[in-house]
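Note that one protein chain of the assembly has been removed; the remaining protein chains are unaltered in position.
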Amino acid sequence: MSQDPQATDEYSKQAASPYKWEMVVDLDRCSGCEACVVACHAENNIRISGEEEAAEGRAINWIRIERYWEGDYPDVKVKFLPVMCQHCDDAPCEPVCPVYASYHTPEGLNAQVYNRCIGVRYCGNNCPYVARQFNWFDPHWDEPLAEQLNPDVSVRSGGVMEKCTFCVQRIRSGKEAAHKEGRRVRDGEITPACVQSCPTSALIFGDRNDPDSRVSHLKKSRRGFHLMESLGTHPAVTYLRRLSE
Amino acid sequence: MFGNIKGVILALLAGSVATGIGALYSIGSADLPVQDQQPLRFSHRLHAGILNIQCQFCHRYATQSPVAGVPSVALCQTCHESLSEATPDMKRLQIYWKDKRPIPWIRLQRLPDHVYFTHEMHLFAGLSCTSCHGKVDRMSGTPRAPTYEMGWCLTCHEQTGASQDCWTCHK
Partner (left out) sequence: MDLYRRTLFKILGLTAAGSSLPGCEREVHNLVPYLLPDGDIVPGVANWYATTCQECEAGCGTIVRVMEGRAKKIEGNPTHPVNEGKLCARGQAALQGLYNPDRLQGPLRREGKRGQGQFRPITWEEGLSEWVEQIRTHAGKSAMVTRPVTGTLASLLTTMMDSLSGRLVMYESTGEQTLRTANYLSYGTRTLPHYDLANADYLLSFGTPFLEHWLSPVSFGVAYGKFRQGRPMVRGRFIQVEPRLSLTASNADRWIPLRPGTEGLLAMGIGQVLLRDGLTNLSSSHQASFHRTFSAISLQTISADTEVSQEAITQIAHELSSASAPLIMGGGPAAAQTNGTTTLILINALNVMIGAIGRRGGLQWMEPQDSPVDLANPGLASERTLMDLALEFEQGSRALLHLYRADPLFTLPPSLKFERVFDHAQFIVSFSPFLDDSTLMADLILPDHDPLESWGDHVHHDTTSVPAWSVSQPVVRALYDTKPIGDVWLDVAHRLGGALGERAPWNTFHDLLKSRWQTVLTKHDSPRSFETRWKETLQEGGVWPSTIPHHQISPAMPSVTYKPPQFLGNSSDYPLYCYPYPSLGLHDGRGANRPWLQELPDPLTTGMWGSWIELNPTTAQGLGIHPGDRVRVTSDYGSIDASVMVFPGLHPDMIAVPMGQGHRAYGRYAKGRGVNPMVLLGPNYDEQSGSLATGGTRVRVERIKGGSQLPMLEQSGKNPVLGRLQETGGL
């Protein structure tokens, strides 16, 4: 195997990236109120699927609240689990994309480049978290609902896979503001829409490369775990266990 | 007999595929020059070249926004109010002003929806307007911009050490 000097360069450049974006979900705070779900729809131009498409299981949610029942009446319990793209460091969706539409950014984000995507859906099939969703048709908004669309986010047309981006448009503008002032992004300066809206502050977002960020601190919590840890996907989302009796 | 029908079907299929590919190639070149006809003739050569007005006097948001902005009629008027020389186009400008109507300029610089581009950060990085837009001060008409292709962007990003990560520019 010949050594490609450029590839090494590329690798070292990536490793030198100043930021590594991660999220923490505190299940002891999450109340399942779904404020994050609507916040995400509003921010990211997520289509309105409608009753028929929703019945086909084609409704698109970049973040969803999973609910688990435990036990039988009257000793029944419910647990909520907000699930979004886990932005895995070893993401199963990335190597299967034939056109490199799904790839890892130097800042640890699992990215989908919509204009590259040809819609083979291998990535969605390979994602254990069902975080990737497919646009079976072109989206439609009854006028004038489209006036609300966020110009910072592409409208995905039919035939494209889409997923949570950790609100990359917000990361981008946060980095730009910091860059213009010649400093690093401050902890808490960038908040994805879900994190911003969460009434109980169950979602926390930040830079893991900053040892003093809240994400760095919370990741070390004894309550911390990752979804499907055994798969070795190394997610960038850390969950904190809900405490119970 | 059957061979004939097969032939017809094949021909039809081939025809439709050819139409498809033809239609594909015509996308992007669908913008005919007639669409570039601005509501009034404006000369960058006169304004930016001969009169030496700085780009950002008119495109005043370039340093603070992703978009550079086109001047408002009021901004045109700050100079044109005191000018007596009345060409047909200047008269047209006065009509817009009197009617309090904005000028419906045709967009000539286009990027697709999946591209994020910001004037603000490019100027902050020290680029000059002409690096991308060319010698506008020598163009008398308002010319259609060259297609901004990704390879062209990347060449510069590569040379200047700017980010080449897809998500820097794709949204």
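Per-chain residue numbering starts at 1, and chain names A and B are given in the order in which the chains are listed.
Criterion: a contact is a pair of C-beta atoms (placed from the backbone, for glycine too) under 8 Å apart; a residue touches a chain by one contact, two chains touch by 3 or more.
Keep in mind that what you see is a predicted model, and the values were worked out from it rather than measured.
> Quick one: jot down which shown chains the absent chain touches.
Result for the missing chain's touching partners among shown chains: A, B.
> Would you mind spotting which of A:P95, A:P151 or A:G232 touches the chain that isn't drawn?
A:P151
> Could you pull out which residues of chain B are in touch with the chain that's been left out?
Counting only chain B, the missing chain is touched by 13, 16-17, 19-21, 23-24, 27-28, 35, 61, 64-67, 69-75, 100-107, 112-114.
> Extract the touching residues of chain A with respect to the undisplayed chain.
26-29, 31-35, 37-39, 41-43, 48-51, 54-57, 59, 61, 64-69, 71-74, 76-81, 83, 99, 114-119, 128-130, 138-140, 142-151, 154-155, 157-160, 193, 196-202, 225-230, 239, 241-245
In this section, only the chains that are shown with their structure count from here on.
> Any idea how many Å lie between the Cα centroids of chain A and chain B?
Roughly 34 Å, centre to centre.
> In their complex, what parts of chain A are in touch with chain B?
By the definition above, chain A touches chain B via 103, 105-107, 109, 111, 113-116, 152-155, 165, 168-169, 172, 176, 179-180.
> Could you list, by residue number, the parts of chain B that touch chain A in their complex?
112-114, 116, 118, 120-121, 124, 165-168, 170-171
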